[in-house]
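Every protein chain except one is present and positioned as in the full complex.
Going in written order, the chains are labelled A, B and C, and every chain counts its residues from 1.
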Amino acid sequence: MKNADINLKVNIAGITFQNPVTTASGTFGSGMEYSDFVDLSRLGALTTKGVSLDPWPGNPTPRVAETYGGMLNAIGLQNPGIDVFIKRDLPFLKSYNTRIIVNVVGKTEEEYCAVVERLSDCDVDMLEVNISCPNVKEGGIAFGQDPKRVEAITKQVKKYSKKPLIIKLSPNVTDIGENAKAAEAGGADAISLINTLTGMKIDVERRAFVLANKTGGLSGPAIKPIAVRMVYQAACAVQIPIIGMGGIMNGEDALEFIMAGATMVAVGTANFINPKATMEVIDGIEAYLKRNNIKDINELIGCVR
Amino acid sequence: MKNADINLKVNIAGITFQNPVTTASGTFGSGMEYSDFVDLSRLGALTTKGVSLDPWPGNPTPRVAETYGGMLNAIGLQNPGIDVFIKRDLPFLKSYNTRIIVNVVGKTEEEYCAVVERLSDCDVDMLEVNISCPNVKEGGIAFGQDPKRVEAITKQVKKYSKKPLIIKLSPNVTDIGENAKAAEAGGADAISLINTLTGMKIDVERRAFVLANKTGGLSGPAIKPIAVRMVYQAACAVQIPIIGMGGIMNGEDALEFIMAGATMVAVGTANFINPKATMEVIDGIEAYLKRNNIKDINELIGCVR
Amino acid sequence: MTLAVKRTNKVLKNEKIAEGIYDMWLEAKDMASFAKPGQFVSLYCNDGSRLLPRPISICETDQSTESLRLLYRVVGKGTEEFSKLRPGDMIDCMGPLGNGFTFEGTRALIIGGGIGIPPLLELAKRLSCEKTIVLGFRDETFLVKDFEKYGSTYVATENGNLGTKGNVLDAIRKHRLTGDIIYACGPAPMLRGIKEFAMESKIKAQLSLEERMACGIGACLACVCKSVKTDPHTNVNNKRICKEGPVFYAEEVIL
Partner (left out) sequence: MTLAVKRTNKVLKNEKIAEGIYDMWLEAKDMASFAKPGQFVSLYCNDGSRLLPRPISICETDQSTESLRLLYRVVGKGTEEFSKLRPGDMIDCMGPLGNGFTFEGTRALIIGGGIGIPPLLELAKRLSCEKTIVLGFRDETFLVKDFEKYGSTYVATENGNLGTKGNVLDAIRKHRLTGDIIYACGPAPMLRGIKEFAMESKIKAQLSLEERMACGIGACLACVCKSVKTDPHTNVNNKRICKEGPVFYAEEVIL
């Protein structure tokens, strides 16, 4: 089979993506830095770092810590605010031939809505609402753990969005299926998961927390089995498409998520270890399809049941 | 400082343990096999594999899978039943100079109570009630995720137990503090955590689940940051002592849990990688105290806040 | 009290002998002298992201140098890591583990398939009775010369490259091979076929089984197979392959 005969295109909410690989929010900035290493135009989509209404300074340092097979981060959603994003980052992104997904954060429901409203008139493809960041006191995960609040905020944000809406779910919950259903009931066009799992590291020599924020979000290959399980459970619970992530390092990891039910996948922590990780994931998926004589990636979505 | 000047003894529910290190249930059998590699009499306590009223055959194979920095298991609580345990394993254990903690499982509340009642007249030190196994259809985690059910089963089991009771909590919950409080409210003398996180692995070449049970419990160093965080949160929520576990490989790992608030720690998956892991954890803790001129391990419990 | 130890062993030799098949000799004090045919060792990866031991059968021992020979196929990340070890490198190793074959009978029929062949070499070497050896391969063969030293050796290859075209049972039937005890190791379908053949021919058979393992010493209950009768240790119809096995009598287990 030739590469040309293989279909990598997937569709979410009527939007076609040239392949199922995007970046995990917060691990790729707005693409600028990684554009030195990879051709952004090859990405299925580029998902940006979380953007808020005003600039956010984020948490004190240290903000990251290495853990066994993973890492903790407590960046605290530092970002330049929606104005700079629209004026500087968006034009940069538009110079590439890829879909743009903007990750949105807020401290209050109103703030989420305001950012979403601002972006509704911009040339972006989808919005991803981050209600699952474990590293900020207000907003973030507070909205994302209780199904009732998930549904409520989804409904509310949906009112202000002219763009298809992805709700990004927290894995720090008892029943991910319930939360997935709540997002669906609220009108989400898709869900993405998993955000990071809340973790902690103590420096026993200093007898102190390693992170200034005490806790941080655990990501990387260490969490992949939990992420795959949650994607599987979410896929069993809802009809809307799923963007799966959590520890994807290569094509095979990505395929695990797709077979568990994800329509797209996002590459996060892997970028830090290998700046070309996104490209290698795309290549790995393509090589797998070729090797196994599969014409269309869509055949594999949720194929393991 | 000489080793003799260092106090490693800890106390839970009036029982003194010669050191804070026990085995994580299910990873050490009833000690028999590991007695070829380590002196069981050096353990603070030996915690047994889960024991039920009748023999349980467990799940179909494959029952384990390796993951990045961790492993999945779906043993399904295979065990020979309480009769064989009392007749064969207990006398073996009593030949060593260590405390005995028996892990108890059941499919119904009645079954838990029946096992606990049987053990009440046996020469064991504590009972650990496993309401958090993700690998069985009935019992297990079903009891352990909802705080109301945690409190209810704790109360019920407590009625039948003449031994101090440890409730083993599931990490697959939104708020571990709530569940810890529920166990405390139900009358638990201590809590232990974390049991395994539910995970999944897909074999992309075979397009099938790796485990016959589809999902399994994730353990090993990959999950340590989540476990430390949960022990910390539980320690902030309750007054009763905590037995901490999840990915402990060496003395420093154990000290993280102790500094986060655990009075004792359990070594699980590490035994599979290094049959002497428990001894090395004890030695590592002792060496740390010596190096830092700390006379009493109890000074370190919950010292990072 | 088992005789198993865990220690870091030095790699003496590690060479590719067929496509994807490696032949490794390890310096293995204590282990080599205790090892019985059919037992295995747990090999540990040096890379910390891979935690679980890889069970590999003892292919041969050399008592004079206290060393072990292991033959393995590269199938995943762990065996790939092993394949890159150079003489002088160190590898963590636990063993010898499991029960091994029981010597019995007077005319042994030794049957190995693919990567199940290695453990039978030490067996063939140590058995002093009459031996007929049948080795099945997909295409490329290995170890055949080593076996020929110990008995009349028949080969079957799936593509007919060498010996009988087909599997070990085809070779057995073609050459009307028989014996009063079968020792077999190989993939599950082959073992099922041999069990059937042994029942029909009323020959006692010892089969070496495989399962995913964690502890390798009988503590975790990962590696069970179904047993016909209640197992005295587990008190259910499960036997631990790493402890009561990997070698079982055909009639004991459900394959």
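Heads up, the rule we're going with is that a contact is a pair of C-beta atoms (placed from the backbone, for glycine too) under 8 Å apart; a residue touches a chain by one contact, two chains touch by 3 or more.
Predicted model only: the values in this text are computed from it and were never measured.
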Visible contact partners (per top-of-document touch definition) of the missing chain: A, B, C
Options A:Thr61, A:Ser120 or A:Asn292, residue touching the unrepresented chain: A:Thr61
Hidden partner chain, touching residue among A:Pro20, A:Gly44, A:Gly70 or A:Gly199: A:Gly70
Contacts of subunit A with the absent chain, listed as residue ranges: 26-29, 32-34, 36-37, 49, 55-58, 61-66, 68-71, 73, 75, 78, 80-81, 84, 220-221, 269, 271-276
Residues from subunit B at the interface with the omitted partner, ascending: 68-69, 221
Hidden partner interface residues of subunit C, rising order: 46-50
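As a convention for this text, only the chains that are shown with their structure count from here on.
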Middle chain, criterion being Cα centroid separation: B
Computed distance of Cα centres, subunit C from subunit B, in Å: 35
Subunit A and subunit C: spacing of chain centres that average the CA atoms, whole Å: 46
Where subunit B touches two or more other chains, by residue: 68-70, 221
Sites on subunit C at which at least two other chains make contact: 48-49
